[in-house]
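Below: one structure in structure tokens.
Here the complex is missing a single protein chain, while all its other protein chains stay put.
The block that comes next holds chain A.
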Amino acid sequence: MREALLAEVLKLRRSRLPWLTAAAFAIAAAVCGLFMFILQDTGRARALGLLGDKAQLSGATADWPGYLALLAQATAVGGLLILGTLTTWLFGREFSDRTVKDLLALPTSRSAIVAAKFVVAAGWSLLLALWTTVLGLLAGMLLELPGASTAVLAAGAARMVITALLTYALTTPFALVASAGRGYLPAVGAIFAALFSSQVVAALGYGASFPYSVPGLYAGLAGPGQDAPGPLGHLLVLTVGLTGGAATMAWWRRADHDR
């Protein structure tokens, strides 16, 4: 497992993906900061026209709890896209670059290689959540948002990290789709399908029992009046994560690698 992990870290480190995903989350943090900047002054929001209207529509308040909730929501929605792409790349690139065949008859097991990819994806997802949190805290301090306290900041940071981990757990089926589909494209389609359905199902009011809606609801996407997803929602996310991981591992071990 250690060898596979080091190999996956080297591949990720040499790719552009760490920079691209870090930049994507930085943009998300910057946009959330911009929303706060606008919300701090309603006159400024009106002067900015459409962007000001959108900022008002976000339902956020210009204080630390509102800002951290907005960041968590951005992590939930954007995270599915970004972390999904990360997982898809880790698996799909082996098929697109035709390197998968070199991983299948080695002293290191296929299960170890798959597990290493998931661990690397989880580790980088966690680092991205921390990176976004740090950027958010810096932006919040720059904006001099009111309502700061250790409890508020700790709760906000914890929500960010948990949202990212919930989102990451939902990306394991994309690994299966990228593997069985032998490339990126089918998995990218699956990411968009999951993202779209998560929004629709949440809007219909069934989000708490639809796993792909759970991270967004947990982050407070439905607004302050809505209930957070209960144990069932979290259990469903865990089930999707574990099933996706196990199915990917089983596919790598048992499928006919004939291409």
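Everything that follows uses one rule, which is that a residue touches a chain if its C-beta (ideal position, glycine included) is under 8 Å from a C-beta of that chain, and two chains touch if they have at least 3 such contacts; residues count from 1.
Convention: contacts and distances are computed from a predicted model.
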item	value
Complex member absent from the view - protein name from UniProt, among "GMC family oxidoreductase", "Cytochrome ubiquinol oxidase subunit I", "Beta-ketoacyl synthase chain length factor" or "ABC transporter ATP-binding protein"	"ABC transporter ATP-binding protein"
Touch with the omitted chain, as defined above, among A:L106, A:A193 or A:A228	A:L106
On chain A, residues whose C-beta touches the chain left out of the figure	3-4, 6-7, 10-11, 14-15, 97-99, 101-110, 113, 253-254, 256-258
